[in-house]
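Presented below is the structure to which this report refers.
Some chains omitted; the rest stay in position.
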């Protein structure tokens, strides 16, 4: 089966956050690949990655980056696939810098931004996008939501005691 | 042809921003519907809208809201379709309030957030999502990007003179 | 005696903060109930909770939530009872996101917002609201304020030594 989702990040220091996305895709049995692509240290690699993604069968790219977080935006610049941006929390500005750098894209080149360190939600969003083309995946998402609701009710029952 | 994209907003005062999304979808000949659904004044309407969207054939929902902007998040809570959130600029906090209220969703319920007043980019993101299931739409997106690049070069030529 | 105050929160991770409200209500011998209701994971539960609250005799609802903190606002959308919102401190944006999401409500649907992690003050505010209908409770509040003033004077005496 071809790879459906590409997960990239600016540095391996982002891996502890971004692996949440990988784990969730695994739980949904969605094939993915994961690598490091630095917009600033390896700009050509960004272009190459973005251009080859479609040929590999990738339908959605998840890109995480912190600070002057250019990776999601530059990936979006080089591909027509939807790109989901994960602002990584930074030790100095808590990720507000990452968030603004990722979300405030100019007209013409969107990045689908999730919350700071929101790699898990990035994966869920990717799954929802794949669900546009695949009813089985959409059904999986529905089941996931039902399960979440059940868990809240269980927690509520415990708290009420 | 069934409606593919649902555009909703919290108030008709958001219409001057949100119509950018409608216009871009028209330019791409993507069928859409557009209405007002207030999370706070008509909470049941949000639930109904979200639940019926899939049956109407809607694949992606674009929701714009300002201030304590709950509409995108509450729509995402009620559907398994991908929801794109547009933070509307506010007169008091410039849309930082809208941005934080939309993007900082809890794990399990993502909203694909675009920049403040980024309704046009929301439409482009919706088109990229539809492109996951439709190569013609993906091709349209590629053509759009090529055209943008051409326009930059023309502008550059004028500026250089 | 019927329940007077309902305390709800978006997740059991909010419990360490929100139990301050419960403890203060106990000290005032005000009956309350406490549970978990997630706006995003269990939206229907919010509507049900809000609608049934009045029938249970609840006069005031205290709702705590963090991040894109929709629970107080969505509860306020579904009930005519006063709703007090407690913005929970977040690890990423310190609760500014929670504060903006709770306080910046649109015209027509107020949430009585207290400070970040201000669950104790939320309970005091609920007591002041109950005092509108009950002079005994109002008197309790006066006694509480007198006691606080006494404590400051005692602390002052210690510090001055």
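In this document, chain identifiers A, B and C correspond to the written order of the chains, with residue numbering beginning at 1 in each.
One rule holds for everything that comes next: contacts are C-beta pairs under 8 Å (C-beta built on N, C-alpha and C of every residue); 3 or more make two chains touch, one makes a residue touch a chain.
From a predicted model like this one, the values you see are computed outputs, not experimental measurements.
*Asks:* Every chain here is the same sequence and 3 are shown, so how many copies does the full assembly contain in this file?
*Replies:* Copies in the complete complex: 8.
By definition in this document, only the chains that are shown with their structure count from here on.
*Asks:* Since subunit A and subunit C share one sequence, what rotation angle in degrees maps the C-alpha trace of one onto the other, as a multiple of 5?
*Replies:* Best-fit rotation on C-alpha atoms: 90 degrees.
*Asks:* Counting shared numbers against all numbers at the contact of subunit A and subunit B, is it over half, same, or under half, different?
*Replies:* Same, since most residue numbers here occur in both copies.
*Asks:* Roughly how many whole angstrom separate the Cα centroids of subunit B and subunit C?
*Replies:* Here the centre of subunit C sits 34 Å away from the centre of subunit B.
*Asks:* Roughly how many whole angstrom separate the Cα centroids of subunit A and subunit C?
*Replies:* Subunit A and subunit C have C-alpha centres separated by 35 Å.
*Asks:* Using Cα averages as centroids, what's the distance between subunit A and subunit B in whole Å?
*Replies:* It comes to 18 Å between the two C-alpha centres.
*Asks:* Where in subunit A do residues touch at least two different other chains?
*Replies:* 115-116, 145, 148, in rising order.
*Asks:* Taking the complex as given, what residues does subunit C use to touch subunit B?
*Replies:* These residues of subunit C touch subunit B: 10-11, 38-41, 43-44, 47, 67-68, 70, 73-74, 76-78, 90, 92-93, 96-97, 100-106, 108-109, 111.
*Asks:* Considering the complex alone, what residue numbers of subunit B touch subunit A?
*Replies:* Subunit B reaches subunit A through residues 59-60, 80-82, 84, 99, 103-105, 107-116, 118, 120-122, 124-125, 128-133, 138, 141-142, 144-145, 148.
*Asks:* Across the complex, what residues on subunit C touch subunit A?
*Replies:* Contacts found on subunit C: 11-12, 15, 33-38, 41-42, 45, 67-68, 91-94.
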